[in-house]
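Below is one structure, written out as C-alpha coordinates, with a few remarks after it.
Just one protein chain is left out here, and the rest sit where they should.
Moving on to chain A:
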Amino acid sequence: MKPFQYIRPTRLKDAIEAVASNPNARYIAGGTNLIDLMKRGIVSPEKLVDINGLPLKKIEKKTGFLRIGALALNSEVAQHRLVLENHPLLAQALNAGASGQLRNMATVGGNILQRTRCPYFYDPVFPCNKRKPGTGCGALEGINRTHAIFGLSENDPAQSCIAVHPSDFCVALSALDATVLVVGTKGERRIAFGDFHRLPGNSPDLDANLEKDELILAVEIPDAVFTKHVHYLKIRDRASYAFALVSVAAALDLENNRIKAARLALGGVAHKPWRLFEAEKALVGQPVSETTFQKAAELAMPSAKAFAHNAYKLKLVPNAIVQALKSAAALV
(Lines give C-alpha, C1' and ligand atoms only; values in the text may rest on other atoms or scores of the structure.)
Protein backbone atom coordinates (compact mmCIF):
# COMPACT_ATOMS: atom_id res chain seq x y z
CA MET A 1 0.00 0.00 0.00
CA LYS A 2 1.27 3.47 -0.86
CA PRO A 3 2.03 5.71 2.12
CA PHE A 4 -0.54 8.35 2.94
CA GLN A 5 -1.08 11.22 5.28
CA TYR A 6 -3.77 10.70 7.88
CA ILE A 7 -5.82 13.44 9.45
CA ARG A 8 -8.90 13.41 11.62
CA PRO A 9 -10.51 16.82 11.58
CA THR A 10 -13.26 17.69 14.03
CA ARG A 11 -14.72 20.55 11.98
CA LEU A 12 -16.67 20.05 8.78
CA LYS A 13 -14.93 22.97 7.14
CA ASP A 14 -11.49 21.50 7.77
CA ALA A 15 -12.50 18.13 6.35
CA ILE A 16 -13.86 19.67 3.14
CA GLU A 17 -10.89 21.96 2.69
CA ALA A 18 -8.49 19.07 3.18
CA VAL A 19 -10.11 17.14 0.35
CA ALA A 20 -10.71 20.17 -1.87
CA SER A 21 -7.08 21.26 -1.66
CA ASN A 22 -5.51 17.93 -2.64
CA PRO A 23 -6.62 16.08 -5.78
CA ASN A 24 -5.48 12.80 -4.23
CA ALA A 25 -7.19 13.21 -0.86
CA ARG A 26 -10.10 11.00 0.16
CA TYR A 27 -12.66 10.83 2.90
CA ILE A 28 -12.70 7.64 4.90
CA ALA A 29 -15.61 6.53 7.10
CA GLY A 30 -15.96 2.83 8.02
CA GLY A 31 -13.15 1.97 5.65
CA THR A 32 -14.68 -1.36 4.64
CA ASN A 33 -14.58 -0.56 0.95
CA LEU A 34 -11.79 1.99 0.74
CA ILE A 35 -9.24 -0.08 2.69
CA ASP A 36 -10.02 -3.08 0.48
CA LEU A 37 -9.36 -0.96 -2.62
CA MET A 38 -6.22 0.56 -1.12
CA LYS A 39 -4.79 -2.87 -0.30
CA ARG A 40 -5.23 -3.88 -3.92
CA GLY A 41 -3.68 -0.66 -5.17
CA ILE A 42 -6.85 0.31 -7.01
CA VAL A 43 -7.16 3.54 -5.07
CA SER A 44 -4.03 5.17 -3.65
CA PRO A 45 -4.89 8.35 -1.77
CA GLU A 46 -2.07 10.65 -0.70
CA LYS A 47 -4.15 11.87 2.15
CA LEU A 48 -6.88 10.18 4.15
CA VAL A 49 -9.38 12.45 5.82
CA ASP A 50 -11.01 10.43 8.59
CA ILE A 51 -14.50 11.89 9.02
CA ASN A 52 -15.35 9.95 12.17
CA GLY A 53 -14.58 13.00 14.30
CA LEU A 54 -17.50 14.88 12.69
CA PRO A 55 -20.96 14.96 14.32
CA LEU A 56 -22.87 13.14 11.57
CA LYS A 57 -24.33 10.16 13.39
CA LYS A 58 -27.81 11.39 14.28
CA ILE A 59 -31.03 9.72 13.19
CA GLU A 60 -33.87 12.18 13.66
CA LYS A 61 -37.44 12.81 12.65
CA LYS A 62 -37.98 16.17 10.97
CA THR A 63 -41.20 17.62 9.63
CA GLY A 64 -41.99 15.61 6.53
CA PHE A 65 -38.97 13.35 6.52
CA LEU A 66 -36.55 11.17 8.46
CA ARG A 67 -32.94 12.30 8.43
CA ILE A 68 -30.19 9.72 8.81
CA GLY A 69 -26.68 11.07 9.40
CA ALA A 70 -23.93 9.95 7.05
CA LEU A 71 -21.92 8.37 9.86
CA ALA A 72 -24.78 6.32 11.32
CA LEU A 73 -23.67 2.71 11.09
CA ASN A 74 -25.60 0.27 8.93
CA SER A 75 -26.32 -1.81 12.07
CA GLU A 76 -27.55 1.26 14.00
CA VAL A 77 -29.88 2.30 11.20
CA ALA A 78 -31.24 -1.23 10.76
CA GLN A 79 -32.39 -1.42 14.39
CA HIS A 80 -33.37 2.18 15.01
CA ARG A 81 -36.92 2.65 16.24
CA LEU A 82 -37.64 5.55 13.88
CA VAL A 83 -36.44 3.53 10.91
CA LEU A 84 -38.42 0.43 11.86
CA GLU A 85 -41.57 2.47 12.46
CA ASN A 86 -41.38 4.71 9.40
CA HIS A 87 -39.37 2.83 6.79
CA PRO A 88 -39.04 -0.89 7.60
CA LEU A 89 -37.96 -1.51 3.99
CA LEU A 90 -34.67 0.24 4.78
CA ALA A 91 -34.00 -2.05 7.73
CA GLN A 92 -34.79 -5.13 5.65
CA ALA A 93 -32.40 -4.05 2.91
CA LEU A 94 -29.61 -3.24 5.36
CA ASN A 95 -29.96 -6.54 7.19
CA ALA A 96 -29.76 -8.37 3.87
CA GLY A 97 -26.33 -6.83 3.24
CA ALA A 98 -22.84 -7.96 4.24
CA SER A 99 -22.43 -9.46 7.76
CA GLY A 100 -22.92 -8.53 11.41
CA GLN A 101 -19.31 -7.37 11.62
CA LEU A 102 -19.40 -5.31 8.42
CA ARG A 103 -22.72 -3.68 9.30
CA ASN A 104 -21.11 -2.54 12.57
CA MET A 105 -18.43 -0.73 10.55
CA ALA A 106 -20.16 0.41 7.36
CA THR A 107 -21.66 3.89 7.40
CA VAL A 108 -24.60 5.34 5.49
CA GLY A 109 -22.37 7.62 3.40
CA GLY A 110 -19.87 4.88 2.65
CA ASN A 111 -22.57 2.43 1.69
CA ILE A 112 -23.97 4.87 -0.86
CA LEU A 113 -20.52 5.52 -2.32
CA GLN A 114 -19.19 1.96 -2.27
CA ARG A 115 -17.66 0.90 -5.57
CA THR A 116 -18.85 -1.96 -7.75
CA ARG A 117 -17.82 -5.56 -6.98
CA CYS A 118 -17.10 -6.37 -10.64
CA PRO A 119 -14.09 -8.73 -10.48
CA TYR A 120 -12.45 -6.97 -13.45
CA PHE A 121 -12.55 -3.68 -11.56
CA TYR A 122 -10.79 -5.34 -8.62
CA ASP A 123 -8.05 -6.99 -10.67
CA PRO A 124 -5.55 -4.53 -12.14
CA VAL A 125 -4.35 -7.19 -14.62
CA PHE A 126 -7.54 -6.74 -16.66
CA PRO A 127 -8.70 -3.72 -18.64
CA CYS A 128 -11.43 -1.75 -16.93
CA ASN A 129 -12.91 1.57 -18.00
CA LYS A 130 -14.13 2.22 -14.48
CA ARG A 131 -10.68 1.75 -12.97
CA LYS A 132 -8.73 3.21 -15.87
CA PRO A 133 -10.86 5.05 -18.45
CA GLY A 134 -10.10 4.12 -22.04
CA THR A 135 -8.59 0.70 -21.37
CA GLY A 136 -11.69 -1.28 -22.32
CA CYS A 137 -14.10 -3.49 -20.42
CA GLY A 138 -12.88 -6.88 -19.24
CA ALA A 139 -16.37 -8.10 -18.46
CA LEU A 140 -17.84 -7.46 -21.90
CA GLU A 141 -16.17 -10.53 -23.43
CA GLY A 142 -15.28 -12.08 -20.07
CA ILE A 143 -17.30 -13.77 -17.35
CA ASN A 144 -20.28 -11.47 -17.03
CA ARG A 145 -22.64 -13.57 -14.97
CA THR A 146 -23.17 -10.91 -12.30
CA HIS A 147 -23.37 -7.95 -14.66
CA ALA A 148 -25.94 -5.42 -15.78
CA ILE A 149 -28.94 -5.93 -18.03
CA PHE A 150 -30.40 -2.41 -17.77
CA GLY A 151 -29.13 1.10 -18.42
CA LEU A 152 -26.34 0.03 -20.76
CA SER A 153 -24.55 2.58 -22.88
CA GLU A 154 -25.90 2.94 -26.40
CA ASN A 155 -22.53 4.10 -27.67
CA ASP A 156 -19.53 1.84 -28.11
CA PRO A 157 -19.88 -0.63 -25.23
CA ALA A 158 -16.11 -1.15 -25.19
CA GLN A 159 -15.84 2.47 -23.98
CA SER A 160 -18.36 1.85 -21.26
CA CYS A 161 -19.00 -0.47 -18.35
CA ILE A 162 -21.46 -3.25 -17.58
CA ALA A 163 -20.79 -3.46 -13.83
CA VAL A 164 -23.61 -3.14 -11.32
CA HIS A 165 -23.98 -1.03 -8.21
CA PRO A 166 -23.67 -3.46 -5.30
CA SER A 167 -25.59 -1.77 -2.48
CA ASP A 168 -28.79 -3.20 -1.00
CA PHE A 169 -29.52 -0.11 1.10
CA CYS A 170 -29.49 2.07 -2.04
CA VAL A 171 -32.19 -0.03 -3.71
CA ALA A 172 -34.52 0.70 -0.80
CA LEU A 173 -33.50 4.38 -0.73
CA SER A 174 -34.31 4.60 -4.41
CA ALA A 175 -37.74 3.04 -3.94
CA LEU A 176 -38.48 5.43 -1.08
CA ASP A 177 -37.54 8.57 -3.07
CA ALA A 178 -34.78 9.58 -0.68
CA THR A 179 -32.71 12.74 -0.99
CA VAL A 180 -28.97 13.01 -0.36
CA LEU A 181 -27.83 16.08 1.55
CA VAL A 182 -24.26 17.05 0.66
CA VAL A 183 -21.90 19.91 1.39
CA GLY A 184 -18.76 21.08 -0.40
CA THR A 185 -16.68 24.19 -0.87
CA LYS A 186 -19.58 25.67 -2.86
CA GLY A 187 -22.07 25.04 -0.06
CA GLU A 188 -24.90 22.64 0.68
CA ARG A 189 -27.23 21.02 -1.80
CA ARG A 190 -29.80 18.24 -1.96
CA ILE A 191 -29.71 15.59 -4.66
CA ALA A 192 -32.72 13.41 -5.47
CA PHE A 193 -31.69 9.79 -5.05
CA GLY A 194 -32.54 8.96 -8.66
CA ASP A 195 -30.08 11.63 -9.81
CA PHE A 196 -27.36 10.70 -7.37
CA HIS A 197 -25.86 7.64 -9.04
CA ARG A 198 -24.98 7.72 -12.73
CA LEU A 199 -25.41 5.42 -15.67
CA PRO A 200 -22.01 4.50 -17.12
CA GLY A 201 -22.20 6.27 -20.48
CA ASN A 202 -18.70 7.15 -21.61
CA SER A 203 -17.38 8.00 -18.16
CA PRO A 204 -17.95 4.89 -16.08
CA ASP A 205 -15.14 5.96 -13.74
CA LEU A 206 -17.71 8.25 -12.14
CA ASP A 207 -20.30 6.44 -10.02
CA ALA A 208 -22.14 9.46 -8.71
CA ASN A 209 -23.01 13.04 -9.60
CA LEU A 210 -20.93 14.39 -6.77
CA GLU A 211 -18.03 16.83 -6.72
CA LYS A 212 -14.84 15.39 -5.33
CA ASP A 213 -14.80 17.63 -2.28
CA GLU A 214 -18.48 17.12 -1.54
CA LEU A 215 -19.21 15.30 1.67
CA ILE A 216 -22.45 13.45 2.29
CA LEU A 217 -24.06 14.84 5.44
CA ALA A 218 -27.22 12.74 5.55
CA VAL A 219 -29.94 10.98 3.62
CA GLU A 220 -33.50 12.19 4.01
CA ILE A 221 -36.45 9.91 3.45
CA PRO A 222 -39.82 11.61 2.95
CA ASP A 223 -42.69 10.41 5.14
CA ALA A 224 -44.50 7.68 3.30
CA VAL A 225 -47.36 5.28 3.65
CA PHE A 226 -45.13 2.27 3.10
CA THR A 227 -44.90 1.04 6.65
CA LYS A 228 -46.66 -2.30 6.39
CA HIS A 229 -46.64 -3.93 2.97
CA VAL A 230 -42.98 -3.89 2.13
CA HIS A 231 -40.49 -6.54 1.16
CA TYR A 232 -36.82 -6.62 0.22
CA LEU A 233 -36.07 -9.79 -1.72
CA LYS A 234 -32.43 -10.60 -2.32
CA ILE A 235 -31.33 -13.45 -4.54
CA ARG A 236 -27.71 -14.52 -4.26
CA ASP A 237 -25.39 -17.47 -4.68
CA ARG A 238 -25.58 -18.42 -1.01
CA ALA A 239 -28.20 -17.76 1.63
CA SER A 240 -26.33 -14.94 3.36
CA TYR A 241 -23.13 -12.81 3.24
CA ALA A 242 -23.11 -12.44 -0.53
CA PHE A 243 -23.91 -9.63 -2.92
CA ALA A 244 -27.19 -9.69 -4.81
CA LEU A 245 -27.46 -11.32 -8.21
CA VAL A 246 -30.84 -9.64 -8.33
CA SER A 247 -32.73 -7.86 -5.59
CA VAL A 248 -36.14 -6.22 -5.43
CA ALA A 249 -37.41 -3.54 -3.09
CA ALA A 250 -41.20 -3.61 -3.14
CA ALA A 251 -43.56 -1.32 -1.25
CA LEU A 252 -47.33 -1.25 -1.50
CA ASP A 253 -50.12 0.81 -0.03
CA LEU A 254 -53.26 -1.32 0.03
CA GLU A 255 -56.92 -0.55 0.65
CA ASN A 256 -59.66 -3.15 0.40
CA ASN A 257 -57.35 -5.45 -1.47
CA ARG A 258 -56.59 -2.80 -4.08
CA ILE A 259 -53.28 -1.09 -4.69
CA LYS A 260 -53.38 2.62 -3.86
CA ALA A 261 -49.65 3.23 -4.38
CA ALA A 262 -46.62 1.17 -5.27
CA ARG A 263 -42.85 1.45 -5.36
CA LEU A 264 -40.45 -0.92 -7.05
CA ALA A 265 -36.70 -0.82 -7.47
CA LEU A 266 -34.12 -3.41 -8.49
CA GLY A 267 -30.57 -4.08 -7.40
CA GLY A 268 -27.85 -6.09 -9.14
CA VAL A 269 -29.07 -5.22 -12.61
CA ALA A 270 -27.65 -1.81 -13.50
CA HIS A 271 -24.90 0.73 -12.83
CA LYS A 272 -27.29 2.35 -10.37
CA PRO A 273 -30.35 1.25 -8.40
CA TRP A 274 -33.00 0.61 -11.06
CA ARG A 275 -36.38 2.14 -10.40
CA LEU A 276 -39.42 0.68 -12.23
CA PHE A 277 -41.72 3.66 -12.71
CA GLU A 278 -43.86 2.08 -15.43
CA ALA A 279 -44.48 -1.06 -13.46
CA GLU A 280 -45.40 1.07 -10.43
CA LYS A 281 -47.95 3.00 -12.48
CA ALA A 282 -49.44 -0.19 -13.81
CA LEU A 283 -50.00 -1.50 -10.29
CA VAL A 284 -52.00 1.48 -9.05
CA GLY A 285 -55.72 0.86 -8.89
CA GLN A 286 -55.36 -2.85 -9.57
CA PRO A 287 -56.54 -5.67 -7.32
CA VAL A 288 -53.91 -7.56 -5.33
CA SER A 289 -53.36 -10.69 -7.37
CA GLU A 290 -50.60 -12.69 -8.95
CA THR A 291 -51.85 -11.66 -12.40
CA THR A 292 -51.55 -7.99 -11.50
CA PHE A 293 -48.02 -8.55 -10.31
CA GLN A 294 -47.04 -10.55 -13.38
CA LYS A 295 -48.28 -7.83 -15.72
CA ALA A 296 -46.28 -5.23 -13.84
CA ALA A 297 -43.18 -7.40 -13.90
CA GLU A 298 -43.40 -7.79 -17.69
CA LEU A 299 -43.38 -4.02 -18.07
CA ALA A 300 -39.98 -3.94 -16.45
CA MET A 301 -38.31 -6.08 -19.08
CA PRO A 302 -38.42 -4.62 -22.62
CA SER A 303 -35.27 -2.52 -22.22
CA ALA A 304 -33.22 -5.40 -20.80
CA LYS A 305 -30.23 -6.79 -22.67
CA ALA A 306 -28.20 -9.81 -21.63
CA PHE A 307 -24.58 -10.84 -22.24
CA ALA A 308 -23.04 -14.28 -22.60
CA HIS A 309 -23.47 -15.36 -18.98
CA ASN A 310 -26.26 -13.31 -17.45
CA ALA A 311 -29.25 -14.20 -19.62
CA TYR A 312 -30.68 -15.99 -16.57
CA LYS A 313 -31.42 -12.53 -15.16
CA LEU A 314 -33.99 -11.94 -17.92
CA LYS A 315 -36.09 -14.67 -16.35
CA LEU A 316 -35.03 -14.19 -12.75
CA VAL A 317 -35.90 -10.49 -12.62
CA PRO A 318 -39.63 -10.75 -13.46
CA ASN A 319 -39.99 -13.80 -11.23
CA ALA A 320 -38.28 -11.96 -8.38
CA ILE A 321 -40.52 -8.92 -8.87
CA VAL A 322 -43.63 -11.07 -8.63
CA GLN A 323 -42.29 -12.87 -5.58
CA ALA A 324 -41.34 -9.63 -3.81
CA LEU A 325 -44.76 -8.11 -4.49
CA LYS A 326 -46.50 -11.23 -3.23
CA SER A 327 -44.47 -11.14 -0.04
CA ALA A 328 -45.13 -7.42 0.39
CA ALA A 329 -48.86 -8.01 -0.02
CA ALA A 330 -48.72 -11.14 2.17
CA LEU A 331 -50.22 -13.07 -0.74
CA VAL A 332 -49.22 -16.70 -0.55
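Just so it is clear, a contact is a pair of C-beta atoms (placed from the backbone, for glycine too) under 8 Å apart; a residue touches a chain by one contact, two chains touch by 3 or more; residues count from 1.
As a working rule, contacts and distances are computed from a predicted model.
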Absent chain [UniProt protein name; select from "NADPH-dependent 2,4-dienoyl-CoA reductase, sulfur reductase", "DNA replication and repair protein RecF", "Ferredoxin" or "(2Fe-2S)-binding protein"]: "(2Fe-2S)-binding protein"
Of A:47, A:145 or A:198, the residue in touch with the unshown chain: A:47
Contacts of chain A with the absent chain, listed as residue ranges: 1, 3-10, 14, 28, 31-32, 35-36, 39, 46-48, 50, 52-53, 75, 98-102, 104-105, 239-241
